[in-house]
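What follows is a structure written as structure tokens; I'll ask about it next.
One chain of protein is taken out of this complex; the other chains stay put.
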Amino acid sequence: MEIKRRDFLKLFGSLSGAVVLGEYALDEVMELPEGIIELAKNGPGVETWQNTICGLCPAGCGMRIRLIDGIPVYVKGNPIYPINKGGLCPLGLNALHSLYHPDRLKRPMRKNQSAGTSGWEDVSWDEALKTVSDKLVELRNTGKPHHVAFLGHEENGLMKRLIERFMQAYGSPNYYQCSSAQNNVVPYALLHGHTTMPTYDILNARLIVSFGSNFLEEGYSPIYYTKLYSHHEEQRTRYVQIESRLSLTAANADQWVPILPGTYGALALGLAYVLIREELYDKEFVQQRMVGFEDRVDRSGTRHVGFKNMVLGNYYPEKVEELTGVPSSVILQLGREIGNTRPSLVIGDHGAIDNTNGTYSAMAVHSLNALLGNFEKEGGIFFVDEPPFGGFKSVPLDATARKGRSQDPIGLSKGNAFPLTRFSIESFTKNVLSGTPYPIDVLFVLGGNPLFSALNQKEFSQALQKIPLVVSFDNMLNETSEHAHVILPHDHFMESWGEVSNVTSVGFTHVGMQHPVISRVYDTRHTGDVLIDLAKRIGGQVSRAFPLKNYEEELKRALNGVYNSGTGAIVTEGVGTHWIQFLRQRGWQIGQYASFDEFWDRLIKQGGWWNPIRKTKRWGQVFRTRSQKFELSSQALREGLDKLVVKTGKTNSAQDREFVLSQLNISARGDTVFLPHHEPVPYEVDMPLHLITFRVLSVRDGQGAALPMMQEMFGHSVRRYWQSWAEINPKTAELQHVRDGDWILVQSDAGNLKVKAKVSEGIMPNVIAIPFGLGHTSLGRYAKGHGVNPNSIMKNLYDMLSGKPATQATKVRISVAT
Amino acid sequence: MPKWAMVIDLDRCTGCGACNVACKMENNVPIVDPDEAQNGRAMFWMDMVATYEGEFPHTEAKHVPKPCFHCDDPPCTKVCPVGATYRNPEGLVGQIYHRCIGCRYCMAACPFTAKVYNWYDPKWIDGAQVANPDVSQRMVGVVEKCSFCAHRLQKVKETADVEGREIQENEYVPACMENCPADAIVFGDIDNRNSKVSRLSRSYRVFRYMDDLGVKPKVYYLARRTSS
Amino acid sequence: MTQRSGAMVDRDEILFRPIYFTGKGFHITFGILALVLLWSLYMYVTQLSSGLGLTGMNQPVSWGFYIVNFVFFIGISHAGTLISAILRLSKAEWRRPITRMAEVITAIVLAIGGLHPIIDLGRPDRMLNLFTAGRLQSPLLWDVTSITAYFTASTVYLYLPMIPDIARIRDRGGKMKWLYTFMAWGWRGTKRQKHVLNRAISILMVMVIPIAISVHTVISYIFSMTLQPGWHSTIFGPYFVVGAIFSGIAALLIVMIAFRRVYHFENYLKEIHFQYLGTLLLIMSLIWFYFTFSEYLTGVFGAEPHEMHIIMYKLTGPYAVFFWGMILCNFVLPVIIMSFKKLRTITGILIASMGVVIGMWLERLIIVVPSLANPRMELPAGMYMPTMLEWSLFAGGIAVFVMGFMIFSKFFPLISIWEIEEGRTHGRKEVEERIESYLPAAERPG
Partner (left out) sequence: MPIFAKCRRNSGLNNHGFLRYRSSMTLSSSPSKRSFLCRSAVLLLAMMVGCALTSDDRKIQPIVYSHKSHIENAGLTCTDCHSSVQTLAAASIPNLEVCRNCHSESLSESPEEAKLLKYVAKAAEVPWERVYKVPDHVYFSHRRHVVAGRLECEVCHGNVQQFTMPVSLPEIPVTMENCMSCHRKHNVTNDCLSCHR
């Protein structure tokens, strides 16, 4: 017999007349509409499973959702989806909380200062869309379609194509992705002319040397890489991680090589020195497929220094040790190891490129791959084919659109900065603020949270305030969408049609399918549908560019191409390595479908399509440079700089060149400018510590902070819950009189913040690392007010060539906060 | 009668934390208030023990996922005054929440700190079922812990029963294993010598925590290898 | 009243005084204590309604103040029954004014201590599970059993020797006669009655000693039956018993000194009683130190890593303050005070006793918390900070203790009157005879 606790309390409470204490725990973690609660309580309990693709980050993991009476109750990895093969990261596993988040936007909203304290009023979709389309029509009618900008984030594949088509038909050149996608590819564009990120064949390499690339945690598809990593024993792969902080990847690597921030390029060239000096590089490849390795005498008779002599002359181990803090013995050991192990693979990302010299560093790291001849072979680097999507007839642009498209993009720097990119958040902000060359009247923001991750947060928020109509598609209010005027909430990925194809750095062509697993919980819409609707409202040529009714049909049309191509296969059970080998011999094709409908149904049911067989490529397709070779001495860079020199409009070309280079903060001169080399980062001298940031799987770019469970997971490994911490080496801590758990004040030139110290052996002395992702001032009840945002005290510095924010270029001092 | 056991390969495990969250989602493990979590009341059935060994620059970080070890001779069940925690014939150490009086003796007795306690009434959705309807919601004042997802066994047994067959290998799988991106967790019947878990438990790399205590944990770890 | 006192002027009238006269001080003290008790009750209700989250306990440190106080109070309870039984058994004549107070301590403190595990329960509403589904294998159930037995035995043991005194109050008339009539069980002081009473007391005092020892042994088993470093020790049973008697004597001394002052019992509780008990305290202090020493020495010498980790945590870590405080209070202070005649005054003894009570409380804290705060498997160490709630309930426990005594003193004499009388009438002769019997027989001429 058990007395119910409530009765017991009632009894006791009435006896003593005591008052129950108040607040102590979280609010309800999930909020469900009444109907769902009713069904959950009284439904018959029929269980079904549906496959979709996780939409919480762009990594594109296959997800299997368990539904009871049509209500999603649990998610797990889709075991047959080739990217994650049943694995899922903490964030993905927590997807239900994002679906049922109590702070999700439930319907379109419009800012209205008179609408009470929140400043928001609910509007109908029709009204909201009318507000936007009226403005768009007005701009088009006055011949200013380029005054519209679209700031995407990490969208890929068809969604990106749809937005591009929309902007094209509308007539604006201003579609950018604020995730630095455009910036990241610059080094690869310079070296081998590709505008996509390369893919690394980790599975087949025997040695992987990663320069700052925390691919198990921060990579483009961490679970894909975790899957590959976890089989390293069978493959006998050795991992070496070069990084300032002992990240998760470094923790799992066989060797961790700590290095001073901002010197990754120098170390790469130090390794190149060993390869060259000990003749361990791939001579055949270097001779046939590389430009700029040896010195060369041009037609005018001037001698141009090549990579080889530049490296031999400047990057001998002792000097590199001095620059990087990596002992020369380690440099020699690593260099020899890379040279003597085949296939050995070098990856550079994150720490290596998040600095003002990022492009040069990435080039230096990547040149190691070239020296090893790691292109288009097992255990090397390759480029994945695009999925054979069905196309859309291109609709001729009307005059307005043509005129608009011919304008300078607003993201392009007006000065001499960032010559190699169309977009940098910095130049975009500056241009919007100054209104040159034209003002922006409408800004669409889709995904991401540029204001939160930007380094120039103050300026960017001013820029947002300057734009008369900011339209956000966020389904939860975040820092950026707080500045919006209209919010057209995007569906949760479980409620909508979608596709995630060719996730960056995944080693095969694939299309993952999202479909409505649950009918919309709230009155939200898919952004694709919204854009199509807007186009229809604008009418004319714009509307003609979108002949189909909705995004679902667009998807079908595109997938029809995949069906017709006859290649690849819908993901199925049991596709292991051996089977793939077997299929490769037979020619890849599993299953025939009687009709597109059958193909489509299977596709939705299984969750995706893939094709692991790459077409064999000619070298001209591998290296899309003018020379069709790997250009160590980059022609594209030369042209880009020459263009700037011409633009300065002075006569004396040498002087102009000097001027341009000094404006770009490039210290190298002569031929070295076009070669991968180490550019010193302009660190302040009087600050003692390097500030670096890192991301954590559960929160990633900050989106996970909205979910309470992810807040809890964020620092679980260091037992810091719902808060940020700063990792410091015990030596540094002792010098600064900091003890573990102390509150410290981290000061930079740009500001300061208070954070708790975590004394850890897993970080270099003189470096302080703060995780990125917390410190929100918006993004729902769980994100708000927890932790700090290290980007807020970063100096406003960017990669000198690509315009990518330099998050490791700030130095700070710390003191114990009182 | 099968005996359920788990093997965690630390060589494969990257410490990503997916098992922690998969477990929390599967078992409706409450999320506690930020301050409470910081005061040592965060609730994880599947915990992650992260430690650093060695001094810079020879630091090695170790990540060890830690569920309840479902000891064959569990110290927690011995001390429970009401039999709320007990070892069942299949080797699962169960926790019966409605029997528990909340004395926390089992927590004190567990050498692995595997048990967690509901210091407050857990909050989820008001009135409705919590995320996973297969697992009951606990109440304030009871001890809870990893159950090896015993509720899944209930269903698997039922299906096997109805279909009149034995439980197959990999049919009964806990949530942590199901979602492990590194395939580091293996689960199964250790008495069946052909099962993967039994094979791995005889590996030369195998070790168990506190093996000297004689509590016979049924979670085996495979030590890390480095190729240097 | 004047009539009554005129009619029966008692030699031990002063012992009855507290029953009939209640001073202002009593009311004030009682009032304050009642407020403390009410407050702690209120706090307990908040704990009931919100859960144990309001305490400072947390993930590794799953036991805190409640268990510490439980062990502590049960330890204090050994003051009474055990000491009085031993003294009675050994026919120590000086016991006569002491036994009653000692027994009262036991009864009150046992009730308080016995409540603590219930306070500590997360689900007190499911307490019945202990009876419907109790597992005898669990040391916690051994506890329930032995504490219940001890409580029963010691209440009876307190009550039986009170009967003649109750009868006396009944005969004096006055307030609440029905109560005394009821409780006196028709005591007339006949020879047979006396015989039965003495017989019952003798049986009880023999019985109560093993029960008392079992209680604290079993409490130590709660800890030592686990595998936790710092707990898993064979010495724990006797160690706890010794500690219990030690703290019991100290508590008894404090109570005696307090009532001696308040109710002017100087004539009954003489210097010599304190000297004797003080000596006992000194002996117990030494024995306690011996046990502590062996406990820690074996740990340190074996240096098993987990064990060592916890010992170092106590000796040099965050609990060093408490550990060395305990050594100071339990060993250094009493030994110094008791060894020097100059210091062995009543004030000195009071200070030593207070030290011992505090020290023994610290000992319980040092046993309970550090073992839990240092989990194995390289988990981060936990920290325990008691909250307002736990302090309140601790204060409530002490308030109940004092109030219990105060109430008792308002109903019954604090010093066994008939035993004193018996001492006067029979004692002297008996002792003489006894001493005679010790001595070698006188040589008989012829």
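Letters A, B and C mark the chains as written, and numbering starts fresh at 1 in each.
As a working rule, a contact is a pair of C-beta atoms (placed from the backbone, for glycine too) under 8 Å apart; a residue touches a chain by one contact, two chains touch by 3 or more.
On a predicted model such as this, the values are computed, not experimentally measured, just so you know.
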Report task. Counting contacts across the entire complex, name the shown chains the missing chain touches. Result -> A, B
Report summary line: In the full complex, chain A touches the hidden chain through residues 1-4, 7, 42, 44-46
Query - Interface residues of chain B (partner: the chain not displayed) - result: 86, 88-89, 92, 94, 96-99, 129, 134-137, 147, 150-151, 153-154, 157-158, 161-162
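Convention: only the chains that are shown with their structure count from here on.
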Query raised in the report: If you average the CA atoms of chain B and of chain C, how far apart do the two points sit, in angstrom?
Result: 43
Query raised in the report: What whole-number Å value describes the gap between the mean CA coordinates of chain A and chain B?
Result: 34
**Report entry** Distance from chain C to chain A - Cα centre to Cα centre, in angstrom
**Finding:** 68
Requested in this report: Could you list which residues of chain A touch at least two other chains?
Outcome: 2, 5, 24
Report summary line: So chain B residues touching two or more other chains come to 36, 42, 120-121, 140
Query - Of all residues in chain B, those that touch chain A in their complex - result: 11-18, 20-22, 24-26, 31-34, 36-38, 42, 44, 48, 50, 52, 54-57, 59-63, 98, 120-129, 131-133, 139-140, 175, 178-184, 225-228
Query raised in the report: Which positions of chain B touch chain C when the two form their complex?
Result: 36, 39-42, 47, 49, 51, 64, 66, 75, 78-84, 99-105, 107-109, 111-113, 116-121, 140-143, 209-210, 213, 215
Query raised in the report: Tell me, which parts of chain A touch chain B in their complex?
Result: 2, 5, 24-32, 36-37, 40-41, 45, 68, 73-77, 84, 86-90, 93-94, 96, 100, 216-217, 222-223, 226-227, 229-231, 233, 236-238, 246, 248, 250-252, 254-258, 697-698, 708-713, 716-718, 720-723, 729-731, 760-765, 786
